[in-house]
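The other protein chains are all here in position, but one chain of the complex has been omitted.
Note that the chains are named A, B, C, D and E in the order they appear, and that numbering of residues resets to 1 at the start of each chain.
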């Protein structure tokens, strides 16, 4: 099967890291197709405006994937931008990494906290989790106070800040698992799990395998109701 | 004060109707500025995909309004597309018509139903209302099973379908008020109120006056947190 | 249009302050009518008992306003006492200042905290906010630990305590806006906004303008259901 | 122990029926003290206005009971009027019959419906149940479309309407128990249980026994926080 | 009437303490029947596994009680293990002590915290409270970090830890009442109330009196729906 893993922002180095994570976990017989946002998609998605600028390009890429017969899609940005629209233009399963990771967290623990990059992303993620119905299992959404692209820079100290915030989450929030709140953290999962002793859940890998799972069960996006194809006017 | 009332879709006749409604209710000393979406914004917004295509143009128009010193914005589409992003790029109050109308409904009644156009918009509106925290006061979101642009056509029977659905809502849902779930219904409010005997609430007029109210109190969008200006990267 | 702004407690100096705030923001052509509670209404409303003692007088005053053809009513006490009953006896819009201010806060920010006077008012306000469906956007209801009437006394230090509690709210609650939880704080809004750097929202002014907005749209309290006129027995 | 069972409305025949029900179930050693509302309390409580008019008299009677050393209070009106205020002026447990009956229903079934008198009481009861956190277990609040005082009249057909509405609730709502939504139905419980085959729960009897239970455990209303005695000003 | 108070774990000394508490508060004419879990029920119930091992024995004992004509049952473990199953095999009211105590707390205060033994019980209790719909009134579930059986040992310091945790709850959570989160704390209620100055609510005594109350009103478990007797296959 073929799964498109799309990084909606325009930073190729982030796509490479994301896709490497997806390929590492993908099952036998799964081909991961990589895609990166094109301008006007911003270099990183830090807020609603950035999401909005990235979504039309995301939809164009999904229309192409639909025409190519791709089986499923992972949208690799923790704000889950444009997921509803993506589900309208694509037949197979489409998953955002926030939805995948937080639902996985509730399968492995009774409560989780999220550690994201910038403070401004905190309320966006809280709203997503409210929409998914998981607020009662989410202890807190935390920010490590780093810019998204700092994760791409050697020596920025970003990794250590993420680790320290996870340790604070375990201590202060009494959470049982931690969800990484940014696609750019996908390569840190193993190291963070070792350093912190709690399940650390990365959305890129989980979403890739969950999309595989849905495809493997023969399931597709419902075309009855909200996710029917757009009406041409 | 100056308020931009923007119709995010590309149908000018709908903008005219919307702006006429806004001007009719605006207070003395308020100037209503009209704007219409430009392609790739679709002719009508019927689903998430259509929203996504309309939002970048909406944001460009709001940046212009911000530069022009406009005081507030009404986004005249009942899906409340891109409101978070709009609040990031604009200093004054920004209101979508779903948020304005449903919050007004709860100030006038203990429960309301919504009557929108197409069935596919029903779950979108339900999700908005869940996000606004008003699900316990919303009896049901109903569709009159008409296309958005049918409201623009003489003799399409669309008005009668809306009226009949309102009457069914009052009868079956035991609601105390009805919210019109489409900007294109703004001109029907008075007629529908007369025909049905319940408060019929149109988002365009209510949002216009509520933005005026917030401006009049000297209030602006919070720039601490989620609605801070976009970060340039 | 004529709007009755009623202070349900019996302290005339508080009414004067409230009405001055209302008049400052009211639109052109709006007349603000002032009213003060009469004993047995207490000098300040600090708890459910005090509310209960104030409501019959409030209703009598609203019946008078209804007979006089007044267009709308603001009940200027943050406990929103007797709002349901007021809506039964009055045709036009009736708003309490807690409902108005908290709904306004959600139009300008993704989360807010409330700063009220006494600790005993905290659970009352929490219950109101739960009823309005806004708990998921309310970070915390806080008390500045001052008596209501201390706000009327020069040199009581009450203003400074309110400011300090707002600063704590911003720091500890990560809220994006602050709602003033007492009608007696209406005159402090501008000063507090300057001192704290977040939108500080006062219910008296917001409720006045929102009632104006609803009247301006031709909307009235629904008389179908809960808010039908009392049945004479 | 002594329990005051107070009918907040001014209809003595209803008090007699209520108190008879309370006395029938009260434990050995419990004395039931009866009280009836005095004008301006209305003859029946049909809406928020009626509640508001009854509460000051209710509070005066509770202050007397407090001075007399009464151990607990049942407020025998299904709108639970003034309960917060009552808890401020009284030391022992105070229960409204809606709270008692709906919480009892959740101890005996997984879901219940309520059958009340007039349609206008439906949203009031829905709001109470939302506040108590039981909405997810309440299938529906229904009205038998009868006036409260019709229950006092021989030959009014009111009893049969209540029975028929219960049968509809069981059939249509798939509820497992039915709560009687009016103190004036207390004498019908046994007959309705027989006629309908589901547990029919009357608030007067349940509240009486639950107040007994709380007193028997040595429990009193918390005086830390919201229910502290009113502050004299 | 006869009420079975069953300690689902296998520690007889705990049963004795529990039953003594139940007998102390039971009304005149009530006989308390004691029962203790038998292996494979564990010595204490500390987690879901322990619950699961205790429930089949609990059900066997309830079937016996049903055959003996017992009138009601208290399951004296704060995890409320197997309550749904118990209600299927028994005709009279069945109450767990978490449900009884938390519902009682909401009759006496606007908010409560729970103090339990081990940290691992905290999420279990949070899930129960979410199911009962009381999360909005529960400030926090806290652990005193003691093993259940430490409460049985003289000189273990367990009592003092419970008291100190209650004092922290009052200080930090701003709760108005405290619920004891373990049947083994039943004998400490009076001492803890004195030491802390807030209502301290023990589930064993409250559940005993509430089951009495339901029986006294002639109420039984609904046999329509979820709690119908098990189907023999």
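Convention: a contact is a pair of C-beta atoms (placed from the backbone, for glycine too) under 8 Å apart; a residue touches a chain by one contact, two chains touch by 3 or more.
In this text, all values refer to a predicted model and were calculated from it rather than measured experimentally.
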| said: I'd like to know which visible chains would be in contact with the absent chain if the whole complex were considered. | reply: A, B, D, E
| remark: Missing-chain contact among A:12, A:60 or A:190 belongs to A:190
| request: Check the options A:33, A:134 or A:167 and report the residue that touches the missing chain. | output: A:134
| field | Touching residues (missing chain, whole complex) on subunit B | value | 119, 122-123, 126-127, 130, 135
| In terms of residues, what is the contact footprint of the unshown chain on subunit A? | 25, 27-29, 93, 95, 99, 103-104, 106-111, 132-137, 170, 174, 176-177, 189-190, 193, 197-199, 201-202, 205-206, 209-210, 212-214, 216-222, 224-227
| What residue numbers in subunit E mark contact with the hidden partner chain? | 40, 42-44, 46-53, 55-56, 59, 82, 84-85, 87-89, 118-120, 122-124, 127, 130-131, 147, 149, 225-226, 228, 230-231, 233
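The rule is simple: only the chains that are shown with their structure count from here on.
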| query | By C-alpha centroid distance to the whole-protein centroid, which chain wins? | reply | C
| task | With over half of the numbers shared counting as same, classify the subunit C/subunit D interface as same or different. | result | same
| task | Go ahead and note the Å separation of the Cα centroids belonging to subunit A and subunit E. | result | 42
| request: Could you please state the distance in Å, as a whole number, between where the Cα atoms of subunit A are centred and where those of subunit B are centred? | output: 30
| query | For subunit A and subunit D, what's the span in angstrom between their mean Cα positions? | reply | 51
| query | Among the residues of subunit A, which ones contact at least 2 other chains? | reply | 119, 122-123, 127, 130
| What topology does the chain touch graph have (line, ring, star, complete, other)? | other
| query | Which chains touch which? | reply | A-B, A-C, A-E, B-C, B-D, C-D, C-E, D-E
